[in-house]
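Inspection log for the structure reproduced underneath, given as structure tokens.
Note that this is a trimmed complex: some chains were dropped, and none of the rest were shifted.
Just so it is clear, A and B label the chains in written order, and each chain counts residues from 1 on its own.
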Amino acid sequence: MAKITASVFTSHVPAIGAAMDLGKTQEDYWKPVFAGYDFSKQWMKDNKPDVIFLVFNDHATAFSLEMIPTFAIGTAAEFQPADEGWGPRPVPKVIGHPDLASHIAQSVIQQDFDLTIVNKMDVDHGLTVPLSLMCGELDPKTDAWPCPVIPFAVNVVQYPVPSGKRCFMLGQAIRKAVDSYDEDLNVHIWGTGGMSHQLQGARAGLINREWDNAWLDQMIADPVGCANTPHIDYVREAGSEGIELVMWLIARGAMSDIVDGKVQGPAPTVKHRFYHVPASNTAVGHLILENN
Amino acid sequence: MSLEKPYLDVPGTIIFDAEQSRKGYWLNQFCMSLMKAQNRERFKTDERAYLDEWPMTEEQKQAVLARDLNWCMRTGGNIYFLAKIGATDGKSFQQMAGSMTGMTETEYRDMMIQGGRSVEGNRYVGEDGDAQAHRQPQGAAGKKV
């Protein structure tokens, strides 16, 4: 049987990808950011998953205003790094897992989540930057990501975006789906985006270190309460783009301590926690949780 | 329009909702077209001519030509779409975000290194934080006045 064994949470700041692609990781500005992922890269090697279920948001890349899916699951065999305007990132293409992805889609739709199934999608920094942070620099031609990835895109661009509570419930449905897959697979689920940042207007550059860390504390220890955070709190406290944090709740909801919407099992172990300001406009948050 | 909008009292912030999306539809779709290298070339060769291929309002076109991202946003632009213009110009997200504050690139970068903009005074319209309307533009631009 397949099993979700761990969850990884990380910001997916595009400038981090650019710093890696342009060889700037040793600059003073960037050193502390990447140092926060040294543990994580080793952990990825020691705990190599068979599949990563990667929750991210598309940033007006694969999805224009023609069609805006609330939740979209990628069931294709592969996904190309997107050209977001600067040219595609020089990273390996992303290999999917069509069979597990289709299984999850079927199970989750039957659990009353109204997914959009996507068979053609270029993946932007929201998906590739977390992979780069966790796996290090890879040659786009000769290297490969360590395992297949199922991209799961959440609309956080056009309001209304799904509620934290809905995301948290979805995580539970995804775990149920994975649990019912009959092949033995070690699955990691990643929640990406955030933390506090605002990319627009006179309020651009907003960072809220206290709120971010309090939110992290609560997400770990009281995920049900955290999932009830209303949208407006994210906007007001963590900046207009801080709303991306609802995606972390999908990964958190998929952990095994959550049963029927409540904390009922043993708490996950916090293997690693990191917080740094800034990366470009953004506060970087990162967490690794292992199921017990 | 009868969408509930609990987010109108946040200073310096436009939430991209259905109404903004409708207003900015062609502006944003124009931005999407810049994800193709050949369209970026065509745009750079003759910006006005390229813009005229799109059913955007004249104001939207002016806002793009002026590279005034705040103006673009008021006409319905969304930052993730508008970022494609910045990418075409070789600008980073930090340069784009900073440009909306009136600060110089260095001022904005320094603010970020020092921990970013504080939320104090910037939660609700009418407080006295640096993102409030009466304190614009910020940085050197604001001091010059």
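As a convention for this text, a residue touches a chain if its C-beta (ideal position, glycine included) is under 8 Å from a C-beta of that chain, and two chains touch if they have at least 3 such contacts.
Please read these numbers as outputs of a predicted model, since none were measured by experiment.
When all copies in the structure file are counted, the labelled protein chains give the formula A x2, B x2.
What we mean here is this: only the chains that are shown with their structure count from here on.
Spacing of subunit A relative to subunit B, judged by their CA centroids, is 25 angstrom.
If you check the complex, the residues on subunit A that touch subunit B are 14-15, 18, 29, 59-61, 64-66, 82-87, 157-160, 196, 198-209, 211, 231-232, 235-237, 240-241, 277-278, 280-281, 283.
Residues 6-7, 10-18, 21, 25, 28-29, 31-32, 34-37, 40, 69-70, 73, 78-81, 83-84, 86-88, 90, 92-94, 96-98, 100-102, 108, 111-113, 115-119, 122-124, 130-133, 135-136, 138 of subunit B touch subunit A in their complex.
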